[in-house]
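Below you'll find the structure I mean.
Note that one protein chain is taken out, while the other chains of the complex remain in position.
Up next is chain A:
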Amino acid sequence: MTAPVLEVEDLRVQLRTPRGTAHVVNGLSYSVGPGETVAVVGESGSGKSVSVLALLGLLPARTATVSGRALLHGEDLLAMPADRLREVRGPGVGMVFQDPMTSLNPMLTVGRQLVEGIRAHGEVPKTEARRRAVELLGEVGLPDPGRAVDRYPHELSGGMRQRVMIAIALSNSPALLIADEATTALDVTVQAQIIDLVEKLQADHGTGVVWITHDLGVVAGIADRVLVMYGGRCVEDGTVDDVLERPAHPYTRGLLGALPDLTAPADELATVPGVPPAPTALPSGCVFWPRCPVRADPRCETEQPPLAVVGASGGSLPHRAATWCAEEVSLV
């Protein structure tokens, strides 16, 4: 087995808020191999975005406390001096953010925003960087890249801007690409195009991908592995087939149940009742028990379940879930 691109171990993030300390990420561990796609799934507020922003030191330093380890090719991102971290941003890890309408600087041309990223990592002459920018824009499927390079973001559609974002993220051929809800703001056809594009680029460059989403449809389409987050913890992980076909955690089960069924009567949407716990006041015991429909074990309320292997896995990876009730769930 090849060495992983990224290994996250026991990542914890606390944010100071006016309402007290928010425990946003609480001991998250996963790894991403070369060419592999790991999908991180969960509701809004489950700590998905924060967990990846923390990797690149993009959380406000005044309020965020990050601990744990995040090894990028063996080098700990969380222990890096600021200078080194700056060098890693780009060539080490490329990042695509959720909202293409606000993630680009409205005052600068697309080309400039690409060129500055390229030139920040190595002595590249301006003309060469510009040639590369045009090439990248072509690669991500922007029509007429030679002209698009001189456009301002407001002159492009949302889908086109997200392609520009991807071009920026890929401009330094990163070992790891993090896509934080990269397709959420886009309509479905554009979404599919973007996913195809990332898959193609991934196949060409062997990039590892962390794909953050709350869209299980996207997960089924792209992921090799899935990690379900709830209350800042990983509550279930495993291969796509294991997690989506044989969910072991009541929460995952609920998420899958909440997918609208096109054949069912449309008057009622299935939901997971209740709201996610406030990170300032996480429940003791299983993070999910206040909303859990199963609660089959006396320990649910008092003791936090460890992430343990559940059942036989269909794939090469263990299928794990943090629940006391895996058996009950599998019987549903």
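Quick notes on this one:
As a convention for this text, a contact is a pair of C-beta atoms (placed from the backbone, for glycine too) under 8 Å apart; a residue touches a chain by one contact, two chains touch by 3 or more; residues count from 1.
Everything that follows uses one rule, which is that contacts and distances are computed from a predicted model.
Between the names "Monosaccharide ABC transporter membrane protein, CUT2 family", "Cytochrome C oxidase Cbb3", "Peptide/nickel transport system permease protein" or "ATPase", the one given in UniProt for the chain missing from this structure view is "Peptide/nickel transport system permease protein".
The residue touching the chain not shown here, chosen from A:Arg12, A:His73 or A:Arg86, is A:Arg86. The residue touching the chain not shown here, chosen from A:Leu15, A:Leu56 or A:Val329, is A:Leu56.
Only one of A:Gly117, A:Gly208 or A:Pro305 touches the absent chain when the whole complex is considered: A:Gly117. Listed residues A:Pro18, A:Pro81, A:Pro106 or A:Pro143: the one in touch with the omitted chain is A:Pro106.
In the full complex, chain A makes contact with the omitted chain through residues 53, 56, 58, 86-91, 94-95, 97, 99, 102-109, 113, 116-117, 120-121, 152, 154, 165, 168-169, 171-172.
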